[in-house]
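A single protein chain has been omitted; all remaining protein chains appear in their positions.
Let's look at chain A:
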Amino acid sequence: MATEQPAVEAIALTRRYRAGGQRVSGLDHVSLTAARGEVVAVMGPSGSGKSTLLYLLAGLDDPDDGCALITGVDWRSVRGRARDRLRLHACGFIPQGMSLLPQATAAENVEVPLLVGGVGRTERRDRTAEILDRVGLSDSAAKLPDQLSGGQQQRIAIARALVSRPAVVLADEPTGSLDSATAEVVTRLLVGAATEQHAAVVLVTHDPSVAQLADRVVNLHSGHLDPAALEDDRSGGTN
């Protein structure tokens, strides 16, 4: 599927934590790539290192060993403001659970990355309206998050992740709190919109039905990537 430089790449990523006075391995030499337009689902049991991998890929955490590259840039080579800018422009991140700013309306939540990036007022307005339209929430633009349903909130989170047209969308359990029907709708929206923007998607999920929508599924067990799942497998769901 990928014909150019990977949008995101993990090379032998290793991350260890301290727990109960001992060093435990969260990720152990995990390598992974995702090209633009590709959707990769990361599955695995709780504590297997899925979220750890995602945060390392987003540059929100630093590996103890190995490296993570986004659009070919090693996170280790950028610090401070440059790192923030790289994340802003190259990476759309959807955290687990409630990920909207509670005091901002739906439109403002979507607009924030553009404001952060210094996009002009008119362009911000147009792009916000466009993405809200794409996720089907134009009518809810002035609503606050607590006036939206769980599914609507996740659609706003997806819109926010995509509005700055990043190369990669990283989603941590984006449907974790949704019923299965809504979860499928939301995931299809994410996959569709990202594909339309030619963005790579790495999504962490427990839900096989969600993973089914990915181009590729990788499984993590105790911080190790399951070799059996490294094949390009549209059927996913192998747990």
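Going forward, contacts are C-beta pairs under 8 Å (C-beta built on N, C-alpha and C of every residue); 3 or more make two chains touch, one makes a residue touch a chain; residues count from 1.
Convention: contacts and distances are computed from a predicted model.
Engineer: Since a chain is absent, check the UniProt entry for it and pick the matching name: "Glutathionylspermidine synthase", "ABC transporter permease", "ATP-dependent DNA ligase" or "phosphoenolpyruvate--glycerone phosphotransferase".
Structural biologist: Missing chain, per its UniProt entry: "ABC transporter permease".
Engineer: Which of A:V24, A:V116 or A:A181 touches the chain that is not shown?
Structural biologist: A:V116
Engineer: Pick from A:Q96, A:T195, A:S209 or A:S222: which residue touches the chain that isn't shown?
Structural biologist: The missing chain is touched by A:Q96.
Engineer: Using the document's contact rule, name the residues of chain A that touch the chain not shown here.
Structural biologist: 51, 55, 58, 60-61, 80-81, 84-89, 91, 93, 95-105, 107-108, 111-113, 115-117, 121, 124-125, 128, 141-144, 160, 164, 172
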